[in-house]
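See below for the structure under consideration.
One chain of protein is taken out of this complex; the other chains stay put.
Moving on, here comes subunit A:
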Amino acid sequence: MADTEKIPTVIADNAHIIYRIHGSIGPNQSSPLSSFKRLVTRQKSTAVREVHAVKGASFVAYKGEAIGLIGTNGSGKSTLLRAIAGLLPVERGGAIYAAGQPSLLGVNAALMNDLSGERNVTLGCLAMGMTPAQVKEQVDDIIEFSGINERGDFSSLPMRTYSSGMSARLRFAIAAAKKHDVLLIDEALATGDAKFRKRSEQRVRDLRAEAGTVFLVSHSEQSIRDTCERSIWLEGGVIKADGSTEDVMKEYETFVKK
């Protein structure tokens, strides 16, 4: 990577992200009477709660970089990825700019559980904007890469019959089938077995070589150390550190051990 001409692919400029959660009924509104009282007294419903997940994140990511996002559970890592992908809007503050259309792939990515793995591959590829011809070409490769057929013909079985590792592998395989300017990976590598992890790490390196930028959220220090040379540490929605993986990891570890 030449230092002279670094091309930015993702720029976050003081981004605040808030999302709303419906349906968390609190202890004081379990009866119709209390709900009515809440309406009359114009109290704000606790059934709709706002979560201020990211509080002013700023960074610049460049072409060819693989960036690890670390932080304790609930620190806003996944939310930040969703905002980069444009799936969650930036509430206030600045904005997030990105090259092309960043693609998020995560363990939460819900495909349709009642459908076979093969049909999910088709659906997922079409949802990423591929043409039917491209999809047809790639289906076999994707299933092959995911390795779900290693134990018999699983690709024609509904996805609800898959183990969590298998469905995570399939999701990763689908998202990695397309060339992305920016690829966002959420914990996806952690669920596969050792053999698949190796293969997927290789794929992440390939994707980087094709001059994309990769963001990786993981709790596995090893996979971040192996794939990323830069890391961003998020804590409580605030960026605590941003720098080389070695330095950031050291800081993070002392924080966690406290």
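Basically, a contact is a pair of C-beta atoms (placed from the backbone, for glycine too) under 8 Å apart; a residue touches a chain by one contact, two chains touch by 3 or more; residues count from 1.
We take it that contacts and distances are computed from a predicted model.
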Per UniProt record, missing subunit out of "Glutamyl-tRNA(Gln) amidotransferase subunit A", "Nitric oxide reductase subunit B", "sulfate adenylyltransferase" or "Transport permease protein" is "Transport permease protein"
I need the residue numbers on subunit A that touch the omitted chain, in ascending order. 7-13, 18-23, 56, 58, 60, 82-90, 94-99, 101-106, 108-112, 114-115, 119, 122-124, 126-129, 131-132, 158, 238-244, 247-248, 251
